[in-house]
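One protein chain omitted, others in place.
A and B are the chain letters, set down in written order, and residue numbers restart from 1 in every chain.
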Amino acid sequence: MGFFTDTTVCIGCKACEVACKEWNQLPDDGLFFTGMSYDNTGDLGASTWRHVSFIERPAALSNQTTGLGDFSWLLMSDVCKHCQRPGCLEACPTGAIVRTEFDTVYVQPDICNGCGYCITGCPFGVIDRREDDGRAWKCTMCYDRQKDGMEPACAKACPTDSIQYGDLDELKDKARERVEELNARGLHEAYLYGVDEVNQPGTGGLNAFFLLTDEPEVYNLPPDPVVPTKKAGEAWSSAFLAGAVMAGVATVSVLTGARR
Amino acid sequence: MRGNGDGREIDPALGLLGGEGSLQRVQRAAGSEPLPPTVWDAHAEDTSGADPSYYDRPVIKEPVWIWSVPAYFYVGGAAGAAAALGAIAQIAGGESLRPLVQKCRVIAAGGSALGTGFLVLDLGRPERFLNMLRVFRPTSPLNVGSWILSATASLASVAALLRRSRGFLGDAGDAAGLGAGLTGVPMTGYTAVLVSTTANPLWQGARRSMPALFVSSAMSSAASLLEMTALNDTEAKIVNRFGMAGSLGEIVFSTVLQREISTVERVGRPLREGLAGRLWKLSQAATVASLGLSVLPGRSRAQRMLGAAAGSIGALAMRFAVWEAGKASARDPRATFHQQRAGLGAKEVTTTAAVSGADDRRATDA
Partner (left out) sequence: MAECHPVGFRWTMEAKKRGATIIHVDPRFTRTSAMADLHVPLRAGSDIAFLGGIVNYIMQNERYFKDYVTNYTNAAAIVGKDFEDTEDLDGFFSGWQPDEGQYDIESWQYEGTEVAPAAGQREMFTGEPKSERGTQVSAERVDRSLQDPRCVFQIVKRHFSRYTPEVVQETCGVEPELFGKVAQSLCDNSGRERTSAFVYAVGWTQHSVGVQYIRTAAIIQLLLGNMGRPGGGIMALRGHASIQGSTDIPTLYNLLPGYLPMPKANYDVSLARYIEYNESASGWWSNFPKYMVSLLKAYWGEAATADNDYCYDYLPHLTGDHSHMTTVADMADGKLQGYFIMGENPTVGSMHGALHRKGMRELDWLVVRDFAVTETADFWRDGPEFERGEVSPEDIKTEVFFFPCAAHTEKDGTFTNTQRLLQWHHAAIEPPGDCRSELHFMYHLGRRLRDMYGDSGDAKDRGLLDLTWEYPTHGSHCEPDAEAVLKEINGYRVDGGEPVSGYLDLEPDGSTACGCWIYSGSFADGVNQPARRKPGSEQSWVAPEWGWAWPSNRRILYNRASADPSGKPWSERKRYVWWDEEVGKWTGEDNPDFIPDRPPSYRPPEDANGVDTISGIDPFIMQADGKGWLYAPNGLLDGPLPAHYEPQESVIKNPLYKQQCNPARMEWDRKDNPYHKAWNDPRYPYVITTYRLTEHHTAGAMSRWLTWLSELQPELFCEVSPELAEEKGLVNGGWATISTARGEIETRVLVTRRLPAIRLRRRVVHQIGLPYHWGSKGHSRGDAVNELVSFVADPNVSIQESKALTGNIEPGRRSTGRRVVTSGKLAAGAGGRAARDIPGRGKSPEGAHGIKTAESQEGEQT
C-alpha cells in the first residue's frame, strides 16, 4: 500500500498534520512563528510525521492567472516516503526497522536502540530521534489502522483527496492519468516524483510518491536521491585495500626494522 | 494537551495525551531551543529562483551523535592498527619482538574497550549496544562494525591478558593476538565506511578516500602511542617506519579527499571554513610536523615524544574535522542539491538520474 500525494489539489489546510498528531498522540513541538509563509511546522521530525510546506513562488503556474502577475503559492504535504530501498532500514544495525506486510517501512520502538544511524541514512531527512530517550520515530503509515483495514488518519482527513491512499499499482495508474490530464489542461510543469524505479532509480521508487509542479528543491526534496548503501561497495573496497596495504607496511616495517 | 485551565472543571487527564508517542518530551516545545536564526529573515524569494531551496531549511537531518563517537573513531582506529602490527610482529618477528607485541596487545585491548565505552556513552544504556548484535546485517556498516569491534575487543583483551603466559595459555593468547590482528585491520577502516555510507553529501562524496585516510591515520595513531612507550632501537625503527607510512598516507589521502569533495564547491565548503575547516588545517599541520620530526636525523626521546604528540593531535583533529564538516554539510541543503544536480547523486551508481522536473523543464535543470 502507499500514498499518492497530488500537490495540485492541496489547499494547505493542515488537517493531515493535525489528524496525524491526534491519531498517533504526538505532542506539539513548540509554538514558534517562523515567518516562512504559513508554515510554522518547519520540517518532519520525531514529533511531526506530516508537514505541509507553503512555497510563495515568484513565478506563475502556466494554467493560472492572477492579478499579482508572476506569482503562485505551492502547497505540499510531506511525509515519510516508505522507500522501496529505504536508507533508514538498510542502515539500521538492530533490525528495528522492518518492511511490513503492507510493504511499508516501520520502526519497532521496542527494538530501536537509539543509535541514530538511520537518521544519517535517510536521503530525505525524514526519520528523527526523540529528544528524550533517543529512539528513532517517523510515520508508520498508520500501521495500527492498516491492520484494522482503515486508511491512514492523514489521508482520511484530507478534504480534497490530495493525499490518496491505496494499492500502489492503482495509485500509479491514477497518478499517470492525472499528469496527462493536467498537461492537457495546460499545466505543463506537472510531473511525478519517485513514482517508480525508472523514475527514481536511487531509491527504487517511493511508496509515498508525489505530483509536483516545480523542481524538487523548491519543495525541499532531493533531485536525485540515492540509498547510501548503493555506494557502500566503493567505500568497503577502499577500506580493505588500505587495510591490506597497512598489513603490508607492517610486515615490511617489522622485517626491515628487525634486520641486523 | 498542556495545562488544564479550561474552566470546565473536568479531569485534566481527559485532556492529556496518551500512548507511546505522547510520552516524548520535545525540547523545542519546552522553549529551550531558540529558533534557527535563518528562519527569521527567510524571505519568500529564497524559495525559488535559479538556486532554489525551501527557506534554506536543511534537506537532511544532522547526525545526532555526541563527541564520543568521533573520539571512538580515533581510539578504535589506533586499537585496530596496534592489533594488526602486533600480530604481524608476532609472526614475522622472533622472540626479540615479544615486548613490542605485548605493548601492541595492550593498546589494542585498551583502545577497543575504551571505544566500546564511548559508543555506549552515546547510546545511553549499555544493554542497547547488545541490540546491535541481535542480527547480522551486511548492508549496515554500523552492524558489521559492531561485530568487528566486539570481536576485536574480546580477542584483544584475551591476547592482552595472556600476553606473558607460557605453554597452552600462551598459545591461546597468541591465537587471540592473531585473531585480533585479523579483525583489527577492518577496525581501522570500517568507521570511514560507516560515515561515508550515509546521505550526508560531504561524507558520501568522500567515500573513496576517507577509508584510506582513516586507515593511514590509524597507523600513525597507533605508532604515536607506541612511540610514547620505552622502545629499544629495533622496536623504534619498526614503529617509526609504520608511523611514517601512516602520516605520509594521512597527508596524501587528506589532500585527495579534499580534492574529491571539492568537485562540487558547495560540498567542499565545510572543510575550508568554520570550525571544521580549522580542525582540518590543524590536523594536516600536525601530521606534517609529526612526519617531519620522524624523518629528521637523530632520535632523541624529546623529539620522539614531540612527534608522537603531533601525530596523535593530527589523527584526533582529523576525526573531529570530518565529524564537524559532516554536520555543517547536513545543515546546507544546497550541498545535497548541487551534488545531485552535478550527477553525483544516484546517477553515479545508476544508469539514469531521477526525474526532477517536467520534461519541458528538464532542459533548465542542467
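Operating definition for what follows: contacts are C-beta pairs under 8 Å (C-beta built on N, C-alpha and C of every residue); 3 or more make two chains touch, one makes a residue touch a chain.
Only a predicted model underlies this, so the values are computations on that prediction, with no experimental measurement involved.
Considering the whole complex, the residue from A:56, A:90 or A:128 that touches the absent chain is A:56. Which of A:64, A:237 or A:256 touches the hidden chain is settled by the complete complex: it is A:64. Among A:1, A:44, A:75 or A:88, only A:75 touches the chain left out of the display. Considering the full assembly, A:18 is the residue among A:18, A:111 or A:150 that touches the omitted chain.
Screening A:34, A:100 or A:251 for touch with the missing chain picks out A:34.
One chain is missing from the display, and on chain A it is touched by residues 9, 11-15, 17-18, 21-22, 27-35, 37-38, 40-41, 56, 58, 63-68, 71-75, 159-161.
Everything that follows uses one rule, which is that only the chains that are shown with their structure count from here on.
Centroid to centroid, with C-alpha atoms defining each point, chain A and chain B lie 26 Å apart. Across the complex, chain A meets chain B through its residues 24-32, 34-37, 39, 42-43, 46-47, 53, 55-59, 87, 90-96, 109, 111-117, 119-125, 127-134, 137, 188-194, 198-203, 213-226, 228-232, 234-236, 238-247, 249-258. The residues of chain B lying in touch with chain A in their complex are 2, 17-29, 31, 33, 35, 39-42, 44-45, 47-49, 52-55, 57-61, 63-65, 81, 84-85, 88-89, 92-94, 96-97, 122-124, 128-129, 131-132, 134-135, 137, 139-143, 146, 185-186, 188-190, 192-194, 196-200, 203-204, 207-212, 214-216, 218-219, 234-235, 237-242, 245-246, 249, 330, 333, 336-337, 340-341, 343, 345-361, 365.
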